[in-house]
Every structure is written in structure tokens, then in C-alpha cells.
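Reviewing the structure listed below.
Only a part of the assembly is drawn; its chains keep their places, and the rest are absent.
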Amino acid sequence: MYRVELEDFEGPLDLLLLLINRREIDIFDIPIAQITNEYLAYVQLMESINLDGVADYIYFAALLISIKARMLLPQPEMDAEDDEIDPRQQLVDQLLEYIRYKDAAETLNQQLEQRSRLFTRGKASMPPEVETPEKEVLVKATVFELMNALRLVLEDAPDEETITIVPQQYSIEDQSEHIRRILFTKKRISFHDLVRGQTRSFIVVTFLAILEMAYGHEICILNTFEGNAFMIEQGGITDV
Amino acid sequence: MCEINQKVVNTEVTMEMVLEALAFAAETPVSVAQIRSVYAEVAASDDIPTEEAVQEAVELLNASFEQQGHALRIQKWAGGLRMATTETVAPFLETFFQRERARRLTRPLMETLAIIAYRQPTTKVEVDAVRGVDSGYAIRKLLSLDLLSITGRAEVAGRPILYRTTDRFLEEFGLNDLEGLPNLRQAEELLGEANFDQERLRLLMANGIDHGDQKPVERTSDEDTTI
């Protein structure tokens, strides 16, 4: 019933501006009840299709509802100077501030567009001095580059066994074998008992091993309904 | 090094030529200070050229380019000098590179960048507050595009990271410094424009409306971030 395409807005403030614009409403005199209803209809729609980022919209939904409630108060609220407080003021200020940056963003985008029509030297004309850079990749000295260097360390890091700070290393194969051995004697064990007192990487790899074994119907996962614990036991559907 | 230099000093290498060569070759804008010191070092001269001498060379070179019908100019970007083509040859280059249209950033990226550009140094919380949405992805993307950088942490609770724009930002947007940013207009001024509600607001919304064929859920702003 409210026909605004979902892709037309970029966030709750954008949605509000769009609703205001569509009704040709004066931003300084927003009919809160009407806008709130329309806004909530959108948020419900977004929730129903599981759109990302709905949480951002919920805050403004709450804000609109509270403004609506305050508008209904029999006595208007007064500030220190005994002037009447418009419950919509904060929202309007926020919308006005947002409009300024939307405008600036559009202006800057035009500037980028204009500037991008001027071309700088291409690689074909690269002087011989830079044609043969050092083998090592050159990076700039910013904190973000420093963080990226950390990321590279993390991505390219050797296997855990060569790192002194993480001496243990587990593989899914090893953990599967470990689980098989235990289930051979015990038939059934809780995940909690299986990993009690172990390191985080032991737990994670064991958990992955269980998922893999369950997927291959080698074991069954039983929910015990006690906290978040679960049991595993031998045999998948073949046993049934 | 000295032997090489001696060879050169006998030829008449002017400041314009050095400026031209450095502004042509450098990957980022070259500062006037760098040009002065490179010139003085290679020419093995005690007289370091003045800043005015370099500025004058820029004017002379650009005048010569224009007069002789060249398609190149020295631009003042990010506090330095860099050679670039003129506007007039842009269609030829765009055809050559098969670039459909000039570069733009997506709205989430551009809004985030604008807020940081005008408020810098500032924090993610402040950007989130102005936009009304989480700007984590946009900030990371802008950092990786080298349009933003980290400048430390604010002296408030939680010590949030402070962001600012980079020289790369200035260069990409054709600005010499932050003073060159277009004035941030007052909302009242924007609203006061004729038919703001219909025209301007619609224009601001234009990206979204034009791309009506895109799927809403897939639109996570990571397309079209060419820079």
C-alpha cells in the first residue's frame, strides 16, 4: 500500500526523508502519526524478507513511537525558559544535519566525477627507475597499513606447530580418530566431557570433527535439553 | 653521484624541465619542497631555488602547454604537483579505456567520506549517528581505498579510533587541501532552494531511484567502488 521501492533508501533517515518527500510534507511540521505508521509498515516488510541491517531501523521506529506518544500528552512539555518543547525537534535536527551531508556527498561525488576525467600517467610511460621495483611489495606507512600487515601475518602464517605461542595443533582427522576411540569404549559421551579442560583450538577442531562425522552418519548428535550441552553416540542412520 | 651530476650541469636543464619531468614521472603529487631539493642536489648548486621559482615554473609550463596546443597540464593536488590530461581529450581517453562513465562512489561510501571529510578527525560513532546506520563496512572500504586513514584515538571513554581523509582523497577529488572542500551548506539554505522537496531531494535520491532494477537484498554497497 505504501509504494516505495526498498532500494530507494540507504538507511532509516533516508527512508524518513523519502516518506516526507513523497507526501510533500514540510519537514518542520511532520505529521508524526502518519509518518510513523508508514515507517513501521516498511520495517515490518523489511523484517519479513529478512533484510540486512534492520536493527538500525528499529531505533528510529522506537524514537518515532515515543515522539508520537509525547505529542499526545494533554499538557505540552516546557523547557527551562518556559517555551513549549516540540517532541519532534531532535528528529528534525537529525534529519536536517543528515541532509547537509547528503548534499555534500552529492557535491563531492560530482567533484570526483569531474576529476576522474583528467588522466594521469599510465604504466606504459613509467620511467625505467620505477619499472624494476624491488621484489618486495612496497606499502605506505599508515596505521591501517600496519593493521593490514598484521592481517597478512595472520593469513600467511605458518601452521600452528611452528608457532611457540600456540604449541598444540589438532587436525579434524586426528580428532575424529580420538572420538572414535572414545565412542568404542563409551558408546555415548557429552560434548562437555569430551573437551573438558582442553584448549580453545582443541575444542574448535573437535567440534568440527563431530559435525563432519555426523554429516557422514558415523555418529548421532543428541540434544539433552540441559543448557547448551549435547551428547554424541556411535552410529548414524545405519543403526536405526 | 658527483660524477653523474657533473655531466648534467653543463647542459641547460631549466627548472621547468625538472618540474615537468618530476610531475610527469611521480606516482603521487610532488611537493614544491621536493622539487627544490632535488634540483639543488643534482645541479650541485649552493643556491636552493626558491618556492616562488617553482611556482613561476608551473605557470610558465602551463602557459606554454596551452599556447602550443598540448593536452597536458600541471595540476595542484594534495599540496603537490602532478601532470594530467586536459578535460578536452577526456572523451578520447574514455573511449580508449572503454570506460562508460566517470568514477563515482556508492552512496554509503560517499556519505561516510563526506561526514569524515568535514568533521575530521572523527570517530565511527559520530558517523553512525549522522547517517543513522552502521558505517563499519564503508569505513573499512574507504580505508582500503586509501581515502581514509587512522590518526590516533580520541581521549574519551572507550578511546575510539579517529579517522581523517588522506592525501589520496585530495588527489582523487582534485583538491589541493582541505580548505578547497566545497562549503558545507546549511540545511535551511538547501530547503530554501526552489522546489527543494521535489527537485533537490529527488536528485539526492537519484542513485537509488535510477537503479530500480537492482535487487534490494544484494545491494550491500560493495559494487561500483572503482577508484
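A and B label the chains in the order they appear, each numbered from 1.
Everything that follows uses one rule, which is that contacts are C-beta pairs under 8 Å (C-beta built on N, C-alpha and C of every residue); 3 or more make two chains touch, one makes a residue touch a chain.
Keep in mind it's a predicted model, so treat the numbers as computed, not measured.
Chain composition of the whole complex (per this structure file, using the shown labels): A x1, B x2.
Quick note on the criterion: only the chains that are shown with their structure count from here on.
A separation of 30 Å divides the Cα centre of chain A from that of chain B.
Those residues of chain A that touch chain B in the shared complex are 5-14, 17-18, 20-21, 24, 27, 49-53, 56, 59-60, 94, 96-109, 111-121, 125-127, 129-130, 140, 142-144, 147. Against chain A, in their complex, chain B makes its touches with residues 24-25, 27, 75, 82-87, 90, 93-94, 101-105, 107-108, 110-111, 113-115, 117-118, 130-134, 143-144, 146, 148-151, 166, 172-175, 181-182, 184-188, 190-191, 197-198, 200-205, 208-209, 211-212, 214-217, 219-220.
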